[in-house]
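Structure below; questions to follow.
With one protein chain held back, the other chains of the complex are shown just where they sit.
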């Protein structure tokens, strides 16, 4: 059985485990007030060349999203997001649970466009309606697509014009930065976003997301908000140790790059077999369209998720590669697909 | 420098790290739908001899408290807790943030009494006031004290009489169960509480709290509430692996027992030196009363927390032992204290 | 200037003011525990022939919606509503502010269809998503349209099949019950809905909405939830007095019927003038489509709201009639419209 279900299906990269093992015997201060955490924060500040950005480590993406948005917005302020946004669909109403409406813009590739933001802002003008205040986007998107630098600049412009904050969910930002489509740097991201995070859980850590608050107006009392949401890790040093291990020598980017390469190989192979895709493959997620009748037999060999029922007979499925995915596995998967009739 | 600051100052017990290391290479299902988690749940169900209890693993104590209380109570329902309760003082308003008032009963040893609960219930009778619905207590308490079996039975009776749920915060339940004062079993706890948790973070795990929902009426849709609060760990298997490692062969209890023994030795030694205590030592926390003038010099050798300023010249301090604390360290600490004048 | 802006633009029907005047000199118990309120409740229970329904008087529609939905749903439970629903657009995020996601179904006439509900339910199956639990609809809708008895029965069936509560916003239920399209009774509404309310503010009262909780499972502790939201009126008797005045001798229905008749006359006249409508006129709201160039001149004589910009040159506008609208006013309005060129 080959597991292409997601990018968080194994404990962690061995270097991460080893780093924790090396820390056995050391005693640390609690709640992130330790030197490992300080070092990891500095590594991130160095990566974005901004020593004034504040960095906070949390445990999960949903947690990071809800703590941050809850910290940044007043109760009547709303979030603009693409309809496929993780916060809109797959976080069990976490943003609404902290009181904020999500104004969703229809999307088919995971991206939101400036004109959609403009339209939502225009439609919300008085006290009877929520006030749009923050744009949420994911890089890579939930469809594995990557916003180009020009697209991000255009989104930033519409945010500036309407007084909106820009929040970039970077659960898979490593995959974006090592995508063949990537024409920007992490420093560019930090220059464009008010806040973003560097996801660890989906790229080799046991767990961990590093939220970077670039906008100084959003930094006040953030630790209180983390604590209140149960997001302040007692053994905060574990996050520091992990991020230090993964950021040192660029391991974080090497892992993501490998996964992208495997996805690309998979995608190319499937296209040669005649498969088409719901969206183009731009990072570590591949969305081939398959006949519903074949899903059962595919599932006997591959673990994956059914994505969208496109019509009565075909669906897109999601195949996810990771730093552990091997060329051999990709070849096996292609072999399995080639044994099926094509849609 | 000897660290007696808290019981979460080092990564984890080596057996826990080793268990995770052994899992490298394996691929797991996400969000706790894996076999390691199933096994760990069964181990806990076996310990309490209740196969109908539901078990949920979360990352931190504050998270566990807020998710559970948010899941169990309607918006107008309030929590009764001792004034020193972790949720009342040290969770940055987490319970209020999910909408519930805490009705605090004054305490000096961390315990709440049945008559205090009765009095609060009697004072809340109509729609202008919140409705007390859940009693929160910690075992051991935030003062390291341990409720006896008889005390717990009396609390249960007052809960039953007034239709209150009983929630036991077990962040340090291992220390309670291996205290010299302990006259109950984990099975007794499960029989008395509607819900309780078995804390891992403060007793040898990297992170982890195992919430046990005994009362079937409280079990519905709990995973939704976890997800909504960002408390559903993507790599849930990490919690399963850790709990399995620590519960196997009673390691969890052995670690706590050792810490209690060290605390006992420390407490006895300090008493011999003439020190008195804010509360009696019943588990792994020791609260000697020291002269404020000596704190600075103690801090040059020992890391600890100042607890309460008892008057203008003396304070209680908190000394916490763990599975890693050694007899040698205790002797060194006693040496340091003996070098100070006594209050 | 003729005011067709809304149906809450004047103090109250004289009979309502007179009833309050008659109460001068009397002293009442507070918070609705008075005889006037009891009598008004009984009048409503009699109207729906259900002495077990609980009735609660509140001050505004938004307040009623948020208190009720907050009382009925757990934090992860979501509301299904048509996209034009008052709670989805014009309540400044009130439902999200109490923690619940609204899952909106696209509509062009204000109505939601059973298949849309079914589709939303099917798409929400696991703990990563909110759990749809309540269907919200307005009768009349925000477009003045009226669900037929058959439509309501079909919606009830899909609610039953999926375990959903049915909540009917009756801010304008008087207009629905006296619409020419009405083929149901208030008793039918009470038989179909778990909860509904009988709106007063928009039909002759100073202020007031009478929430009827038919489903006994939803009645518990409702007063607590009202109080907590600031919705328990100190002088509750004012609501009792008003509802008694308006329900006695069917005044409530007579007022609504008159408004509907005026709307019908207006609608017929506009059609004769060649105007078309965004939706058919079924109650006291009329939505003619006008040329954007003419709006300015219409506004010199009539107060109204621009509803939807349908394309670059035409918009629908909303004309609302009330118990105070006269035939003469309608004729004047038609005169004004006839002086404009038609789209």
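We just call them A, B and C in the order they show up, numbering each chain from 1.
Convention: a residue touches a chain if its C-beta (ideal position, glycine included) is under 8 Å from a C-beta of that chain, and two chains touch if they have at least 3 such contacts.
The shown structure was predicted, so the numbers you read here are calculated from the model rather than taken from an experiment.
Listed residues B:99, B:144 or B:174: the one in touch with the omitted chain is B:99. Considering C:238, C:263 or C:298, the position touching the chain not shown turns out to be C:238 (whole complex). The residue touching the chain not shown here, chosen from C:92, C:210 or C:289, is C:92. Checked against the full complex, the candidates C:153, C:206 or C:336 give a single residue touching the omitted chain, namely C:206. Within the complete assembly, B:128 is the residue of B:108, B:128 or B:299 that touches the hidden chain. Take chain B: the residues that touch the chain left off the picture are 75-76, 78, 89-93, 96-102, 127-130. Contacts to the hidden chain, counted on chain A, fall at residues 31, 70-71, 74-76, 98, 127-128, 130-131, 221, 223-228, 232. Those residues of chain C that touch the chain absent from the view are 3, 5-6, 8-12, 14, 17, 20-21, 23-30, 59-67, 91-94, 97, 201-202, 206-207, 224-225, 227-235, 237-238, 241, 303, 324.
We take it that only the chains that are shown with their structure count from here on.
Highest inter-chain contact count (C-beta pairs) belongs to A-B. The centroid of the Cα atoms in chain B and the matching centroid in chain C are 50 Å apart. Between the Cα centres of chain A and chain B there is a gap of 34 Å.
Residue positions 91-93, 97 of chain A are each in touch with at least two other chains.
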